[in-house]
Structures are given as structure tokens and as C-alpha cells.
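Just below is one structure, and these are the notes that go with it.
The complex appears here without one of its protein chains, the remainder shown in place.
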Amino acid sequence: MSPRWRTWRLAGIAAAAALLAAAATSAALARSGGTRTSSASDTLVDGTTDSVTNIDPANEYDYGTFTLDLLIFQGLYGFPHSSKLEPVLATGCKTKGTAATWVCTLRRNVKFSDGTPMTSADVKWSFDRVVKIKGDQGIYALLSNLKSVSTNGPYSVTFHLKSPQSTWPFILATNAGYVVPKSLYPADKIRDNSQSQVGSGPYELVKYTPGQQAVFKANPNFWGPKPKTENLIINYYSKSSTMKLALQRGEIDMAFRDFTPTELTSLKTASGITVHSGNGVVIRYLVFNPTRPPTNNIAVRKAIAYLFPRQTIASRVYHGFVQPLYSMVPAGLPGHIDAFKTVYGASPSVAKARAVLKAAGVKTPVAIDIWWTPSHYGDASADEYAEIQRALNSSGLFKVTLKSAEWAQYSASPGKRYNAFQLGWFPDYPDAEDYIVPFYQPDNFMANGYNDPKMTALIKKEYAATSTPARLGVIKQAQMLAAKDVPIIPYWQGKMVAVSRNNVHGIDSTLDAAFNMRFWLLSKS
Amino acid sequence: MAGQGTSLRVYLITRIALVLPMVFILLTFVFLLMRVAPGDPISASLGGHVPQPVINQIKHQLGFDKPLYVQYGNYLWDILRGNFGSTITDRRPVSDIILTNGAATLELTFFAMIVAVVVGVLVGLVAGRYRDTPLDVGGRLFGIVVYATPVFFLGLMAQLLFGSTLGWLPTSDRASPITQATLQTHTNIFTLDAIIDGNWGDLGDVVLHLILPATTLGLVTAGVFIRLIRVNVIRTLRDDYIEAARARGIGERAVVYRHAFKNALVPVITVVGLTTAGLLGGAVLTETTFNWPGIGHELVLYLENRDYTAVQGIIVVFGLVVVAVSVIIDFVNAFIDPRIRY
Partner (left out) sequence: MAAPAELRTPLPVSRVLWRGTRRMLAPVAGAGGFAKVMLLVGAGITAFFVLVALLAPVISPYAFDQYSSGGHRFAQLAAPSSGHPMGTTVQSTDVLARVIWGTQTELKVVVVSLAFALAVGVPLGLVSGYFSGPLDRALVLLMDALYAFPYLLLAIVIAFLLSNSIGKGVLTAAIAISGAYIPLYFRVVRNHVISLREEPYVEAARALGARPFTVIRRYVFYNVVQNVPPIATLNAADAILTLAALGFLGYGIQPTEAAEWGYDIQRAVSDAASGIWWTGLFPGLAIVLLVTGLTLLGEGLNETINPVLRRRAVAKFELPAVPPSADIVEP
């Protein structure tokens, strides 16, 4: 062959060899460099499949953004240690006259992470801007009962409500109540994710790469105890299986939200890994439209309630990571009663379902379409609804056709288009009120057309209640009425689950009904 | 016989002039598709916990209830000024998405194409040269089977084998979390950034993370190249000038290496160019499997949320890139082969 060709060949081989050598050396370097691995004990790396919208608290209303904001912002009230509501940036709030006026005393010596001190001006500014901006994520709806905010000196704030609300401090603990520095956050627009975000929380946000990573460092100006781990990284994943492999390889130290039940079961037996679970407040429920056939016939709804396979779903589909739920108000919250168990029994009963249908003269099998959504609530939704279909069909009383639609199509006023459909809920605040009011009023967000004047009256009574025992009493009545009317069937309550490598400590203390992942309490050994 | 003999300049002008209507059609097509598709971005993010009146109010605020032609007019006017807008769900400027996620896809595509071209050319050349021998049969079967394997399936097997069972390679992301947090980004192409800073440890980490996704995507693409190159080699080897070279007594090796191969590779350039442009948007499956934050992956996520601005902006930019690449390639081809002009 020609000499030129030979030279080219030799050059090619040499180049390939050089590349390989370079790759090998750099790989070796990467492995040996101690500071490059995630085993550094001053950095905790967490993985999640949640995503983030706007970090500015005036325009975020999803759990992924909430988890991030919780680290850098704080409100007047919160759940800093447990599911017990406690004052955080306030030292206390009291009603003045009626529960339509709340006076709060602010904590002194609180500084934002940029060193500026927090005063009542910042608090008023923060609330005013949420209401003014009316951000498209809709968080301002939580402040719908707020008439105005006034300050009384640098350490006192008064909230004037439209109507009395004894649960107002819970609202102060939601994302709508986070306090931001007046000097940085505009009164009429959102501060973009590309700009720095400053709050008074235990961490400060050092770097944010959308869809990939959020990097935090302990806030040097924090008024409270220092976080147990100096640096925190949250890594965002789109698939839980990739996150699982990363956790098992040690690329991340822990993962919070969301693994599939199969993955969780496998992680339970994986070496070097612990699955932590605690009481949770996320619920799953089936909604009916009680104004259209076949679901307008209460006998049909009751029959489905009698047949509902809660235990099968909890054990076969979710492998014990959820527990059967017998009321819209989850177990663990004050005021919860197992209303559906009382009315329909703890386990499915074909005989009772048949009896109620026969008594109402309904011809069986009843044809019904049940809708669900494939990815928004996790892949296991498919299995969940397959079990519901199996239970209803095998009784011989129903002929269920399952239908699904992607979340973007599914979610807007589903009650207008579907007669029976799946929904899930995580609370704005962990109180029974937030599990009754949004669902059982005539203009609810599901648009299912439910309208029972008795229920509407009960809700009004709950708002006006002056003592906690009275309020909880009304809530119990509402739950029983909800079970008898059965426009919605609640069926499971999820545990709060986090998975970590064995060298991460403190997770168990943060798994409670407040549903806050308190990263500042976690440490690595 | 229309068009034979037109000058190169006229061809170029005609070709570029045709780009404008094409882009216009693409813009309109995207706009209509997004509006016609059921669901809208506000309901997508707020449905499920916010009442309908609030959703309606927000839609009104953002101008989604204006008549379609008004929205269309605003859309075109913005694009003409180069303003691709910001996404609705997280207010990210679309240009930021193109630059950061586009860079990630570019990096992946570049290395995948290297693998694809090396494997494809080698196997294709050998298969074409030794036609109908076991080498040819083996090469072709390899190409066919590799192309028949869905890239997410291949990726999954690779992740399990090399990441989980053997533990040699990382299975997701562009770099380890700490590397990603500390790397200085200049171009957002991590390999380049690490080299610019002389950061060899980080470079090694980034390269390790590139191996599985680039090889998976590259192998599947190589399947196409193998077939193409092989066919071209065969075709070229039958050409008259090859016969002439053989008749003149030039050794078979020289005939094959010097004449046939070089000419067989020319049309391949077209395909490589177009495939690269296509991969930029179409590497969705690889990006999803390996959690690679590329532009195809972002597009699918925004599509799920009916984020009009994001989807429109990304698709339009992508369309422009493909159009630009095909114009360049047509031009190069016309330059080389005068028969192809209009």
C-alpha cells in the first residue's frame, strides 16, 4: 500500500491508543480523588423525582418547589420539630376581639441570609405581594380570607380577615405566608429563578440548575441552630429507576419522593440501604358526579363503596406502603373517624352491595366508565385501577370500562367530563379542615356538581366554631355525612417514605403528619 | 430539462429564499397544534387543587382567552423580534433552555456520532468490500439487530450490566452531584469546560458519565450507517472508473482504499449531517433513560404540561437548525455535483 496510507493508519492507531489512555487515567483520577465522591461527610446529596416551578414563594403551589422553599424561607408559623403547629418567625399570635383580627408579635434578631434584619415591614410586604401578583400557580387562593395586613411598630403585625377563622395560624404556616426581604422582592412581579433567592431559613440557595440540581449551604446568618450538615444538594431525576440505581451505587445518599412499590420492596432488602417510613397525610380518592347517570343513583355509589378493595390495593399494589383509608380526613389528624368503616364495613361485601342495588331496583351489571391518569400519581395508578375494575367486575354487579387521559387533559374540572375519576391530595396544612372544605362545597375544584345544603351548613359552622373541641365535633359530623352521601370514596392514605444509605441519620424524626422533609436535622457519618 | 445549467449563486439564493416560507409553515403548524391539542398549561399545573374560577382568572390574565388570531399575531410578532418568550410553568427564558439543555444534547450527540461513525464506517466498509462473505453477513446482521433494538431497551440492559452488576460505570446524569455543583460552566459543554479549567479530575468524571449514553445512542445510529455505507461501497465498486482502474492494472487494495472508499463516503456526509440535526431533537429516549438533561427531554416534559411558549420556542429553533443544516448540505452537494441544482 502507499506510504501515505500507511502513515494515516499508524496515526489513527496512535490517536486511538492515546484517547484510551487518557480516558483510563482520568477515570482513575476521578475514582481516587477523595473530595469528588459523595462520601464527604459535610455534604448530603438527596435525589427526588419531584420538579420545581418558581422558587419565589409568591408563585409556587407544588410539593417539589415546597420542599426546596422550606429550606430557605420561613413563615410566622410552621412545623419546625413535629406535626405540632408552632410559632417560627413569630413568637405568638392572638385574636383581638373576634377571630377576624389576628395580632402577631415577631421574633427579634432575625436576619435574612444576606445579613439584613427582618422587620414587620418585610412581613406586610410579603403578604401584600402575594395578593397583588396573583401568581399563575394559584397560591394566592390560600389568602382569600385576608382583607389587609397592618404593622404596629417593627415587631408587630395585624391580620384583618374578611370573616372569622380560628385556623388562621395554619394559613400562616403555608407557602403563601413565607417572609421575603422587601429590599429584594418586587411588589408586583415574581423574582425569577435565575436571580438569587434570599430568605431567613436554615440554608441558603447557592446554585440552581433547572431540572437538574439545587445546591445549598448553611445560612451563616441563621437565627436558629445550625443545620447538622453544612452542604446540601438536591438532584432531580425524571425516572425513579435511574434514581434507584444512583442510590444503590452511592452517587446519592438518600432519596425522598417517589419510588414505585416494586422498587421500595427491592430497596428494603438491598444492602447498605434503609427504607424509612412514617405516618403520612397524602390521600387517594375516587370522585363521583352525583348529578349524572349512573352515579346519580345513590345506590350505585353505595354499592361501589361496599365493594371497594382497599386491602387488596394496600397490600398487592403498594406492598404495605399505604394504609386503607376510611374517611377523607386521614388517620393521625385530630378529628379523624373511620366513617366509611362504620357505614360500609371494613372489608368488601358482595352481599351488601347486591342488596342495596336490588332494593333500589337497579338492573345489574351496571355499566360504568372509571377514569384515571397514568403518570401524575405514579405508575402504580394503572395497577390500582386494574384492581378496582377486577373487584367490581368479579362481583357480577358492575361492568367497568377503564379509561385514562394524560394529566394536562385530565385535570381541569374533571367532574364536568367524567362520572367516576381518580384524584389525590396533599394538604395545604395538616388539619382536618383542609380535607373537608375543598371537597364538599358546591363550587369545589373537582366540579363534580355535589351540592348538599346540610354539608354546606356544617362547613359554615366549622369556620365559626370558637373552641377546638366544638370544631372537631363539627368535623366528625361532616365525615359521617360525607360517608352517607358518598360523593367521594377515600381509599388510601400514603406513608411518608424516604430511603437512605445506612450512614444518614435523623430521617425518622422528620417523617410525620406535617409532611415536611427537615433536611437541616439530617447528618452523615 | 428545467434548471440545468443554472449558476451556483442563483441556486443558493433560491434555496435560502425557500427557507422563509418553510419556517413560516413550521411556526404556524406548531402554534395551531399546541392550541388545538386538548388541555392547556394552566389547567395542567393547577387542576387538581385549584377551583375553576381561579384557573379561568389566570388564563384571562395571561391572555389565553383572547381570540386565536390575536394570539397568533402576538406570537409571530414576538418571534420576528427574536423574543422566544419564557416558559409558562417556570418562567425560564426559552433562549436559556436552548443554550443550557441544547449544549447538553450537543455534547451527547457529538460523542454518539463519533461512536456511530467509527463503528458504522468500519463495519460498513468491511462488509461492502468483502461482499457475501461471513464478514459481510456478520456485519450486516450486527447492523440490523443493533438498529432493531429499541434504544431504551439497550440502554436499560447497559445500565444494569455495567452500572448495577459490574459497577464499573455511572448510570445517569452528566456528572456526579458534587462535580456538577462545583464545575465552572463556560460553554455548558462539560468536557470543554473541564478542559478549559485544566480540571482533570472533573474531566474524568464527566467522561465516565458520557460513556454509557453515547455508546448506546451511537450503536443504534451505527446500525443505519452500516447499511448505508455498505450499499454505497458496493455501488461504487461497480462503477466504471473502478473497472477502468482495475483494467489499468492497479492493485485491488489501492482500488478499494484510494478510489472506492473515498467516493462511497461522500453521500454519507449528507446523512451524517441530517442525522446529527435529527438527533438533536430526537435523542429523547436516550435522554430519558439516562436522565440526561437534553433538549429533547425538556421538550417532552413541557409538552406534557402543554407549556405553549416552551414547546413553540424549542421546536421553532430546532426546525431552524434542521433547515439551516439541510441548506448547507444541499449547497455543498450542489457545489460538488452540478446535476443537482434546480
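Each chain gets a letter, A and B, in the order it is written, and its residues are counted from 1.
The rule we apply is simple: a residue touches a chain if its C-beta (ideal position, glycine included) is under 8 Å from a C-beta of that chain, and two chains touch if they have at least 3 such contacts.
This one's a predicted model, so the numbers in the text were calculated from it and none came from an experiment.
Although one chain is not drawn, the whole complex shows that of A:103, A:343, A:386 or A:480 it is A:386 that touches it.
Although one chain is not drawn, its touching partners on chain B can still be listed: residues 1, 18, 21-22, 25-26, 29, 33, 36-39, 132, 136-137, 140, 144-145, 147-150, 152-153, 156, 160, 164, 227, 231, 234-235, 238, 278, 281-282, 284-285, 288, 296, 299-300, 303, 315, 318-319, 322-323, 326. One chain is missing from the display, and on chain A it is touched by residues 239-242, 244-245, 260, 262-263, 265-267, 316, 374-375, 379, 382-383, 386, 389-390, 401-406, 409.
Everything below uses one rule, namely that only the chains that are shown with their structure count from here on.
Mean C-alpha positions place chain A and chain B at a centre distance of 36 Å. Residues of chain B touching chain A in their complex: 38-55, 57-58, 61-62, 88-93, 96, 100-101, 159, 163-164, 167, 170-173, 176-181, 200-205, 207-208, 253-254, 257-258, 288-291, 293, 297-298, 301, 304-306. Remark: chain A residues 1-2, 5, 23, 25-31, 33, 35-38, 40, 43, 45, 51-54, 61-62, 134, 136-138, 141, 190, 192-194, 207, 209-213, 215, 233, 235, 237-239, 242-243, 245-246, 248-249, 251-252, 375-376, 406-414, 423-425, 438, 443-445, 447 touch chain B in the complex.
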